[in-house]
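I am attaching a structure below and will ask some questions about it afterwards.
All protein chains of the complex are present and in place, except for one that has been dropped.
Labels run A, B and C following the written order; every chain starts at residue 1.
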Amino acid sequence: MPLIDRHTSGVYVIAATPFADDGALDLASIDSLVDYYAARGVDGMTVLGVMGEAPKLAPDEARAALGRFIGRAGSLPVIAGVSAAGMGALAGLSQFAMDKGAAGVMVAPPPSLSTEDTVAGYYAAVCKALGPDIPVCFQDYPQLTGVKVSPATILKLTRDHPQIVMLKHEDCPGLNKLSAVRAAEAQGSPRMSILCGNGGLYLAQEMQRGADGAMTGFAYPEMLVGVVHRHLKGDVDGAEDLFDAWLPLIRHEQQPGLGLAIRKEVLRRRGAIASSAVRAPGPKLTAADLAELDRLIARTEARVAALGERLAA
Amino acid sequence: MPLIDRHTSGVYVIAATPFADDGALDLASIDSLVDYYAARGVDGMTVLGVMGEAPKLAPDEARAALGRFIGRAGSLPVIAGVSAAGMGALAGLSQFAMDKGAAGVMVAPPPSLSTEDTVAGYYAAVCKALGPDIPVCFQDYPQLTGVKVSPATILKLTRDHPQIVMLKHEDCPGLNKLSAVRAAEAQGSPRMSILCGNGGLYLAQEMQRGADGAMTGFAYPEMLVGVVHRHLKGDVDGAEDLFDAWLPLIRHEQQPGLGLAIRKEVLRRRGAIASSAVRAPGPKLTAADLAELDRLIARTEARVAALGERLAA
Amino acid sequence: MPLIDRHTSGVYVIAATPFADDGALDLASIDSLVDYYAARGVDGMTVLGVMGEAPKLAPDEARAALGRFIGRAGSLPVIAGVSAAGMGALAGLSQFAMDKGAAGVMVAPPPSLSTEDTVAGYYAAVCKALGPDIPVCFQDYPQLTGVKVSPATILKLTRDHPQIVMLKHEDCPGLNKLSAVRAAEAQGSPRMSILCGNGGLYLAQEMQRGADGAMTGFAYPEMLVGVVHRHLKGDVDGAEDLFDAWLPLIRHEQQPGLGLAIRKEVLRRRGAIASSAVRAPGPKLTAADLAELDRLIARTEARVAALGERLAA
Partner (left out) sequence: MPLIDRHTSGVYVIAATPFADDGALDLASIDSLVDYYAARGVDGMTVLGVMGEAPKLAPDEARAALGRFIGRAGSLPVIAGVSAAGMGALAGLSQFAMDKGAAGVMVAPPPSLSTEDTVAGYYAAVCKALGPDIPVCFQDYPQLTGVKVSPATILKLTRDHPQIVMLKHEDCPGLNKLSAVRAAEAQGSPRMSILCGNGGLYLAQEMQRGADGAMTGFAYPEMLVGVVHRHLKGDVDGAEDLFDAWLPLIRHEQQPGLGLAIRKEVLRRRGAIASSAVRAPGPKLTAADLAELDRLIARTEARVAALGERLAA
């Protein structure tokens, strides 16, 4: 499997972790989920992220899930989320992932960090613990971690550590941060691959600002693929038209907390996973939520279909 | 001027506070801004909210702005944001507002509150300080205040204090909270007027869940008015069609921090205010931001115009 | 081993988890650490708490440590910290602990909870997952979890769930919360055992407010035992004299973040554990820190010795 590098582009979908109704890890659904993503044209997957409910997995479950995802993915690159409270656990899971054939690892700063120099110190320790051969994606997600990082610190990380090749961009507002990283590159800073998160809520604008693609978990990966690939081929307007058509559902699925339950319900309906269960403690959809989702899906699918006819015409 | 009550509905637009390029309060632009809002059919205004940069106003400026807004508004009801660190300042500004003719006051819990019983205690003190004749809107905005409030506490507030007649709903995710308040009313809890914030990002769904309208600050008030009034007249689908057409711009303007600068830039372009200045410290739009905004506006206006033809047809 | 109940009192020391210099779990040091605590007269131990670096343990390590602690403790009751991101992991670890002979489990609310009704809902789910026979200590530590809980909610938890028998009190300021719980008991609310944390920083006052003892991790357990047991025997002044003599060191060890490294260094010096290593990422003591600690220890030991002569006289 190829490793991620500073020019990686496309859609690395954040994979959900499927559970049975009773909360048990559902390995068979991992297979169907991988097939579902692959059939819709994603360029890779990221597994064991926050949206993959990684913190709720026991370590043996994490390894079982990771192995299954990578095994089923075949030639499709898989990035492993390895954020963990202890450095030993992080390094151990990373090595396991790479041995299984992962394309790289993703690391978010732990919430216990405070100032930006402690962030730099932490990533120096991470790189030392991993050894120089494992490529790393830096996840910049202050809404979740509480750790705020300047563009200058991101640039320092990727300059000091050649293995930090990718930025998962999901600060918000973050468009100017993305532009700042790209501007620094124009001044000689080493290039980073930038893939964008935040449920895709700003994806069209992020591509126009110079992102290389998406790394997020929308339940209809064809939206992510359609927007990113159209854009990369130069069809900026078509990409944004498609994005806008999907936006009511993107925004709905991006609600903090509740969004994961919505996403899994859609994946279940589409046959990608057997159960929409989110591990406790987690949100459950109410009858009102389900009716609302029915309506939003019907409206979105009609709008996208109409657009498809127009784009094809 | 009529007071807000438990059945108030429609659009109470959150008014920007206009400043000159040098940061001075621009009273003349208050007049043009009020006229701009009124011409687009809003049902009322809320002034001196967070989006009105209230914390950056000196008290004499706050009173000058408030007086000017209310004076120009004529028969249009005006709700005064009066959240302040000290109870005396809050009560004093409230009395000033009511004397000038305000329709009620809006109070958010101060960040220093912790548990929900301290919230209840705080609003008891607020109501005592205001006296029983000033109607109060409870602003539920935990993303800003850090104060988390259960539906049970909201219901207790409005039950214990007849003057707490309105909920400004902007928790997120918040749709089920809105439903919980409405469900309690069906069981005998006193009705509240519920107007929704969060930049309107969930407005169509909130109306479908039983909201009475919007209280937020989108730069094109005709969107808020169109969606809310269509919905109140029973055209649920038309309201949502209109909402969806505007959504790319709604989402763009709702970015935390940056959104206010975008909003003021649009208001300036449309002649509602003379300068887009945000008081320091505050965001400034970059060249990339401005080009992006041009593109989003052009696309949105074309989409809304096309929809208008279809809705009219 | 007896179970904790509503009348449990004394000192349940929060046990450090010993690691070797290379970060490996050091099971042999668990034995010496248990012996160290037992020799100084503690009434029980709490293991796998935050100060026990539980989040940095792999699950198999957590079980190995837990088994070793309980095995060595003999008749000394051991409470197991079982807070975990997933309910299944929490219940599994709890059952493991009880099967090994634990006296009960301690559960803190996960940071993802928001309003107090979600706290109540979470503990209902916890109690259901545990079954009715496992006694639970509710850990109230908002400085760490961000979850703020009124006395009313604590009282509801212990009333609704007979198995929630103990409060680990470490809100700050928290003295009036402690008094509020005791006052409610005087009005008929079921009694809770209240053991206090926060590094013992308010221990003398907490005992005077009606606490049953301490559950915290000071490196000199003889201080905790001396203060609590003297107080329980009625020597209120002597207990506070002893507390005051230790306070400079208590306060020093209670510094957030750094305190754990200080504590482990003291435990190492006293022969309780083989290495003062804190698992990465974690603080390391500088030369200045070590010299400062030398000075504080020398001064404290002299003061305590002088007091001992006076108390004995």
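Just so it is clear, a contact is a pair of C-beta atoms (placed from the backbone, for glycine too) under 8 Å apart; a residue touches a chain by one contact, two chains touch by 3 or more.
This one's a predicted model, so the numbers in the text were calculated from it and none came from an experiment.
J.: Sort through B:Y36, B:Y122, B:Y141 or B:Y220 and give me the one touching the missing partner chain.
T.: Once the missing chain is taken into account, the touching residue is B:Y122.
J.: Consider the whole complex, including the chain that is not shown, and state which of A:G101, A:P142 or A:G238 touches that chain.
T.: Only one listed residue reaches the unshown chain, and that is A:P142.
J.: Thinking of the whole complex, not just what is shown, which of B:L57, B:L76 or B:V149 touches the missing chain?
T.: In the complete complex, the chain left out is touched by residue B:L57.
J.: Contacts of subunit C with the missing chain: which residues?
T.: Against the missing chain, subunit C presents residues 172-173, 175-176, 179, 201-202, 204-205, 208-209, 240, 243-244, 247-248, 251-252, 255-259, 286, 288-289, 292, 299, 303.
J.: Pick out the residues on subunit A that sit against the missing chain.
T.: 114-118, 142, 148-153
J.: Name every residue on subunit B in touch with the hidden partner chain.
T.: 23, 53, 55-60, 85-89, 92, 110, 112-113, 122, 125, 129, 257, 279-281
Everything below uses one rule, namely that only the chains that are shown with their structure count from here on.
J.: Measuring centre to centre, with centres taken as mean CA positions, what chain is farthest from subunit C?
T.: The chain farthest from subunit C, judged by C-alpha centres, is B.
J.: Cα centroid separation between subunit A and subunit B, in whole Å?
T.: 34
J.: With chain centres taken as the means of their Cα atoms, state the distance from subunit A to subunit C in Å.
T.: A distance of 38 Å separates the two centres.
J.: Distance-wise, how many Å sit between the C-alpha centres of subunit B and subunit C, to the nearest whole number?
T.: About 46 Å, centre to centre.
J.: What are the residues of subunit C that contact at least two other chains?
T.: In subunit C, no residue touches two or more other chains.
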